[in-house]
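Got a structure for you, questions after.
Showing subunit A:
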Amino acid sequence: MIEQIVFYMLAAVIILSALGVVLLPGVMHSALCLGLCLAGVAGVFASLGSDFIFAAQILVYVSGIAVLILFVVLLAGSASDLVTRQINEQWLPSLLICAAFIWSFLRIPAYFSGITAKSDPAPTVRALAGALLGDYAVPFELISIVLLASMTGAVLFARRKAE
Partner candidate 1 sequence: MSLLSLIVFAPLAGALLILAIPNTRTKAIQGVAAASSAVCMIFSGYLYYAFDKSTAAMQFIEKVSWIPAFNISYHLGVDGLSVTIVALTALLTLVSIIYSFNITLRVKEFFFWFLLLEVGMLGVFVSLDLFLFYVFWELTLVPMYFLIGVWGGPQKEYAAIKFFVYTLFGSLVMLLGILALYFNSAPHTFDMLELARQSSLFPLNFQIWVFLALYLGFAIKIPAFPFHTWLPLAHVEAPTGVSVLLAGILLKMGIYGLLRVSFPVLPLAAKWFMPFFIVIAVINIIYGALVAMAQKDLKKMVAYSSINHMGYCMLGMAAMTTIGFNGAVLQMVTHGLITGSLFLLVGVIYDRAHTRDIDAFGGLGARFPIFAGLMTIQVMASLGLPGLAGFVSEFLCFLGAFEAWPYYVAASAIGILVTAAFFLRMIEKVFLGPFNEKWAGLPDMNLRELVAIVPLAVLTLVIGLWPRFCLDLIDPTITYLVGIVNR
Partner candidate 2 sequence: MTLSHYLALSGVLFTIGLFGVLTRRNIIGILMSIELLLNAANINFVAFNRFLYPGQHLGQLSVIFVITLAAAEVVVGLALVMAIYKNLKSAYVEDYNILKG
């Protein structure tokens, strides 16, 4: 029961805040909604018993990415954003496309209907750590190059200000 309440609450939070991200006119508000939405997703992870992921989501996503975005919004945003239209002209076709997507996606839950968890969640940190340093060491290391590349890029573009 509690499980269900939690799920529906989280779902409501996620969906509403996602809609906020997409629809709210102010980018600032959107960014705040994004933070909320990410937190909601973190909650879903927690409810699914993924402790490590939950932590990563909070740490990296909510605090890292959302804040970063906020930061940029503050830098690049302008007051006129609040009064100008934030949704472009192709919203109607987009809506139709999204409807089509929903129609396709609904087959997936329908296909997997009625599957419940067979066991209780167990702590995963150790297992994940083992995998990351074991079989997944190569991708794990690779990620660092990806990050390095992105940092390089950020530095490159940020430095342009000086010119």
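Criterion: a contact is a pair of C-beta atoms (placed from the backbone, for glycine too) under 8 Å apart; a residue touches a chain by one contact, two chains touch by 3 or more; residues count from 1.
Selection rule: all candidates are chains of the complex that A comes from, given by their letters.
What you are looking at is a predicted structure, and each value in this text was computed from that prediction instead of being measured.
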item	value
Among 1 or 2, touch partner of subunit A in the complex	2
Touching residues (chain side subunit A, partner candidate 2) in the complex	3-4, 7, 11, 14-15, 18-19, 21-22, 27, 30-31, 34, 37-38, 41, 44-45, 48-50, 52-53, 56-57, 60-61, 64-65, 68-69, 72-73, 75-78, 81, 84-88, 90-91, 94-95, 97-98, 101-102, 105-106, 108-110, 112-119, 121, 124, 127-128, 131-132, 136, 139, 143, 146-147, 149-151, 153-154, 156-158, 160-161
